[in-house]
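Let me give you the structure first, and then I'll get to my questions.
Here the complex is missing one protein chain, while the rest keep their positions.
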Amino acid sequence: MRKIFDIIANNAVPAVFIIISAFAIPLSGYSASYLVQELLTRIGRNSFLILSLLIPIMAGMGLNFGMVLGAMAGQIGLLFICDWGIVGIPGMVLACLIGTPIAIVLGIFCGHVLNRAKGREMVTSYILGFFINGVYQMTVLYLMGWIIPITNPTLLLSRGYGVRNAVSLLGIRGILDNLIPTIITGTQGTAQFVNINGGKSFIMMQLPFLEGSIRIPLATLIVIALFCIFIVWFRKTKLGQDMRAIGQSQSVADSAGIPVNRTRIIAIVISTVLACYGQIIYLQNMGTLNTYNSHDQAGMFSIAALLIGGASVSKATIANVFAGVILFHLMFIVAPVAGKNLIGDAQIGEYFRVFVSYGIIAIALVLHAWRRNREREAARRSLRGNKGDE
Amino acid sequence: MGNNPLLRLEHIGKEYYGNRVLSDISFDINAGEIIGLVGENGAGKSTLLNILFGMPVIASTGGYEGSIQIDGRKVSFTSPNQALAHGIGMVHQEFSLIPGFTAAENILLNREVLNASSMRYIFSERVSTLDREAMNGRARSAIHTLGVNISPDMIVSEMPVGYKQFIEIAREIDRKNTRLLFLDEPTAVLAESEAEILITALKKLAASGIAIVFISHRLSEVKELCGRILVLRDGRLITDQPSYTLSTRQIASLMVGRESVRREETPEVTETVSTETDAPKKKKKIRPALKVEHLWVDMPGETVRDVSFEVMKGEIFGIGGLAGHGKLAIPNGIMGLYPAGGTVKTFGKKLTLNKPRAALGKKMAFVSEDRRGVGLLLDEPLDWNITFTAMQTQGRFLVGIPYIFQMRNDLAMRKEARKFIDQLSIKCTGPSQKAGELSGGNQQKVCLAKAFVLRPDILLICEPTRGIDIGAKTLVLDTLKQYNKENGTTIIITSSELEELRSVCNRIAIVDEGKIAGILPASNPAEDFGMLMMGQVRNEEEGEFSA
Partner (left out) sequence: MIKKFIENAGWPRIIIALFLLALFVAAPFVGVRVDTSLSNTLVRFGMNGVMVLAMIPMVQAGCGLNFGLPLGIIAGLLGATLSIEWNSEILAKLSELGTLYKISWLNDLFLTTWREPIGFASAIIIAVPIAAILGWFYGKLLNRVKGDEMMIATYVGFSSVSFMCIAWLLLPYKHPTMVWGYAGKGLRTTISVEGYWLHVLSDALALDINTENIHLYVPTGMLIFFAFVALIVWIFMKTKTGTAMTAVGSNPEFARASGVNVDRMRTIAVMMSTILGAVGIIVYEQSFGFIQLYMGPFYMALPAVASILLGGASVNKAGILNVIVGTFLFQGILTMTPSVINSYLQTDMSEVIRLIVSNGMILYALTRKVRAGR
């Protein structure tokens, strides 16, 4: 009986989403190929960011709300390459190279702060995100173009310093997504795409039942796949094993001689650096950088997606990441249209998905705390002698 | 190695803040020897282990006296890791295992077998992957040494308690250099058959050349397993002799000792309940103040099952026994602080269990053993600490209309607090000082004041003198005696210090492994209590011991 309850409790979130989507998809009236195309784009865009959350969870530090720190580091990298006018893959690589040391420094800072706030890592990393956001805004809005040299006038506000609210990333837009252009088409769509790509060669596959055509961000997906392999490998290393040990019991790990605080900092640094790369990949797909907002949403949406994929605060797998991206973004795509078709107001669908994002995080946190308290209770009970069971 | 013993202790001594806990301990341990180390709580066992293991607490309190030699070379450890490096292994009483890991992962925790990888030259060893097969192999062989059959893939959280103990020991065995193994109460959580397997395994280990120090209160096991027995008492090494020369009764009496001193100070209050041994007959005439029947209490680490006893009005009743055997659970359970079952009657009326308010409503007061955790509001002033319980349960120190609007009467609170500060001579700057800023002894007095304010009919006190200095100890015990005399209050004291109980109580119940082993008048010789504590009820005297 208990087991059945646990299974339901563990998978309730994804199940609810599948049900919502099952109702909303027909209501939205989107075609299958449109949905697949959109989902593929979003998997490419978001997966890397979400994957960066896995390692701190493994180390028992909960959901790393501090991943926005990495996102900010990535954005600073992007601002510089925009200023220097470096485009294409070299631009992206350079942005990563600039972002990495910033992310490492922020990660070390974050790790130290979280080591001082053991037991409330999540709320602390969450507030830390806001705090660093203030520092970031100060840097970008006042110091850039004043102390930090930014020469490109199209980046700067008209007053001569401070970066504009929206920065176009045309130079690297879609550069990774289209590195290896790949298209799947139905039998009829072939001809159109050859022209659009201006004669560039691309991999093309044909599927007989497909209507329309789907472009696949193959290179991005390969990068993500490599990253997944990295995580699988990382779990098998000594460092990964140490993190798992710390995640389950800091005191036991400590008495076994594992450097607990140092390892926790490493976990956060890795997560922050990966979030930095994730944000760069995300923005190369979007094509524009909202200097003051882009990073804000990165954290919330990534965490919500991971939880929707069935992860919890203490356990998350690669499968959760992809299930989460698909379910969360499926709802993202269909909810406004479904809302409009159902009630006649697109705004409702918009608010609905915001509500769902926050609600799901709230529910996941509640379930986690509740379960943890219950387990503590059960552990206590198991100490009771036989007589006590009467 | 031939000439020098594996480990030699010479004149080891230790003081904590002027409080001597160990003095002049000297003994040798040779390879392959099994030594039994026994002693009461507070005899100095854990301090000795802390010194040997280089626990930071020793260095931070001024180090120790004497010298430790390994293989004839003097060593001085400042961290447990150094002790490990010298081949000293230790299995603690509490499990130190990671629940979600397999047996193999736990046995090799932080000593994992790694695959060779070129990455380690760039970063560190920590980026090499684990060689699971080799790990399982090593774990399997360590487990096999113990003569049990546990799969290395089994998750620890799914294991029965006994298995976990074996995994702990296997972890120490797996250390290639382990030559000396300390086991602290390893059989406490084991069933009898498991304990037998462990004893056989330990004998086998010793035969392979590893020296073992076995710390246990189960004297029969100690006698069966160990070649030599060391008895510690009050920080001194009382005996160091081969086990065949000692009977369990002798060991027990050595542990508690002090016959000659005892006889003189018979408790003054003996007259009130004169012939305690005849308690069963007496209870028909006097209604007991507290009657406990088949009580079980689920207090982590101190569980008791099926406890029954009676306490007469005006009596001072002691509950003794070793730590972890459940004596603390009895008062905590009666007061409703931990889940409990069974029947408890106060003055013939049934008490609702699991509700602190019900117990407090029956004019019972409680002084917790966990002073800082349960007993005090460390961040609040003394007057709060002293009067809070009375305010909440008896509606005192309030002004206004009950149930509608009642404000606390700060003046009355302060006055009451001042009264007790004078009466118990609590050293503080005044009623508004924070309780957390007081010394242990004064905090204990605050806890007593809190109980006295309630004007209880029955007062339950746990570990009244734990962690306070000798002067304060006497004062606390005298206060209790005096309070009992003046107000006729029934007092139940729970303490791990037998001498303390014998000096104030009329009768003492000894709790062993979750049950009452016996109830004896305090005037009985100490070794009788010692035998009860060690779980050695003499068959021939069964009738006298069972209550």
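Points worth noting:
Per-chain numbering from 1; labels A and B assigned in written order.
Assume a contact is a pair of C-beta atoms (placed from the backbone, for glycine too) under 8 Å apart; a residue touches a chain by one contact, two chains touch by 3 or more.
No experiment lies behind these values; they were computed from the predicted model shown.
Although one chain is omitted from the display, it touches the following shown chains in the full assembly: A, B. Across B:378, B:412 or B:475, the residue that sits in touch with the chain not pictured is B:378.
From the options B:391, B:459, B:477 or B:498, the residue with contact to the unseen chain in the full assembly is B:391. For the options A:47, A:100, A:124 or A:213, the residue in contact with the chain missing from this view is A:124. Touching the chain that is not shown, out of B:209, B:242, B:301 or B:436: B:436 (per the contact rule at the top). Seen from subunit B, the chain kept out of the figure touches residues 335, 337, 356-357, 360-361, 366, 368, 370, 372-380, 384, 388-389, 391-393, 395, 398, 400, 405-408, 410, 436. Contact between subunit A and the unshown chain involves residues 113, 116-117, 119-120, 122-124, 126-128, 130-131, 133-135, 137-138, 141-142, 159, 162, 343, 345, 347-348, 351-352, 354-355, 357-359, 361-362, 365-366, 368-370, 372-373.
We adopt the following convention: only the chains that are shown with their structure count from here on.
The mean-CA centres of subunit A and subunit B are about 50 angstrom from one another, to the nearest whole unit. Looking at the complex, you find that subunit B touches subunit A at residues 80-81, 96-101, 105, 109-110, 112, 114, 125-130, 296, 298, 300-301, 303, 305-306, 339, 341, 514. Across the complex, subunit B is touched by residues 233, 236-239, 241-242, 244-245, 248-249, 251-253, 255-258, 380-381, 383-388, 390 of subunit A.
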